[in-house]
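Just below is one structure, and these are the notes that go with it.
Missing here: one protein chain of the complex. Every other protein chain is in place.
For chain A:
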Amino acid sequence: MGILRKSTVSVIALAMAVSIGAGVANAKDKVKVAFIGPLTGGVSAVGVGGRNSAELAVQLRNADPSAKYEYELVTQDSECKPNVGVQAATKVASDKSIIGLVGHYCSAVAMGAVDIYHKFNLPMSVWGAVLPDVTYGNDYKEIHRVNGTMINQNDVAAKFMTDQGYKTWVVLYDTTDYGKGHNKYFTEYLAKNGGEILADFGVSSDQQDFTAELTKAKQLNPDVIFFGGLTPLGVRIRAQMEKLGITAQFQGASGIKSDSFIDGVGELSEGVVSFLEGAPVDKLPGGQYFIEKYKAAGFAESEEAYGPFAFAAMNLILDGIEEVGPNRKKLTKYLGKIQDHDSIVGKISFDDHGQNTVAAITKYVVQDGKWVVWEDSEYATGARKLAGK
């Protein structure tokens, strides 16, 4: 309740400031837009951060005197549960007064909801879910996504690693959807960048001993060992590489980018690289602006990792409505043509599945027991070197 009251107060304050500043109070048409995210439950911190950010976008637009419409934000809680999320999606989609939606952090919910948006022709943009199939598993024109997927992650990873001069890889991946996805996309992009995969090994997600796989890998003598999977296995593989005297560079996916990876492998973590969708907010092109506005709006909670994406997605929807008017079909058409659209997370360009192709991916390297953004690390300046360089 506290948040609501606070934000309402700030909306009024902003509106007042604007009307005093502009000297006129125009009566504009009201247009409704919606936000769906997990506002309660285990990942609610991210959801509330996203909600606040979307709301900030609406507030700023309403405060803009050149805006043609007055916007009202409707929010729904998905609880990160597919059954609840689908109900929320139906509620929003069936309300004809809602023109556009920014929705979904949880991939499982998004997968269930996209059919509904298609059925009701509701144009929407995902702000957090990363499963490729949300956009690539269908041909729905209504579905877009401003944040990256594991596809973008591997695109960046393959390019970055080949740019470092590495040529050969051995891939280990856990045989879940997550690991298999990483194997698939990394292999695909590595081939495009001229790298070569000497062997790949699927491993079960509770495996302890990797010495057999790693001994085989050692025989092939790759420049890099890539692991597509989560922290516990990443820890074991990195530690066991050492046991077998493998000196190759170790590269992980977003799944190992956690502090517990560093705790688990100790000093062997030095120089390990990984890649993560999104970016620390101060690294984003419009990050400074966003942080300022977010602070000024006085939200009680932090914007969290995906707040900037929710903000950018909402802004994009609002830009569309400003341009083509409050009409779902026209907005869908507008979004379909988005190329090099400016936003705080960088340029947005949708491919024919509505996926942002220039999504922000951040490269990280472990330096002195901490994940450091590559560009800020001593590895980038050449003061330290990755394995085999």
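Here is the rule we use: a contact is a pair of C-beta atoms (placed from the backbone, for glycine too) under 8 Å apart; a residue touches a chain by one contact, two chains touch by 3 or more; residues count from 1.
By our rule, contacts and distances are computed from a predicted model.
Peer 1: The complex has one chain missing from view, so what does its UniProt entry call it, picking from "Urease accessory protein UreG", "Regulator of SigK", "ATP synthase epsilon chain" or "ABC transporter permease"?
Peer 2: From the choices "Urease accessory protein UreG", "Regulator of SigK", "ATP synthase epsilon chain" or "ABC transporter permease", the unshown chain carries the UniProt name "ABC transporter permease".
Peer 1: Among A:142, A:213 or A:277, which residue is in contact with the omitted chain in the full complex?
Peer 2: That would be A:213, which touches the missing chain.
Peer 1: Among A:198, A:239 or A:324, which one is in touch with the chain left out?
Peer 2: Missing-chain contact among the listed residues: A:239.
Peer 1: Looking at A:157, A:203, A:253 or A:387, which makes contact with the chain not pictured?
Peer 2: A:203
Peer 1: If the missing chain were put back, which residues of chain A would it touch?
Peer 2: Contacting residues on chain A, toward the hidden partner: 175, 201-204, 206-209, 211-213, 215-216, 218-219, 231-232, 235-236, 239-240, 242-245, 260, 263-266.
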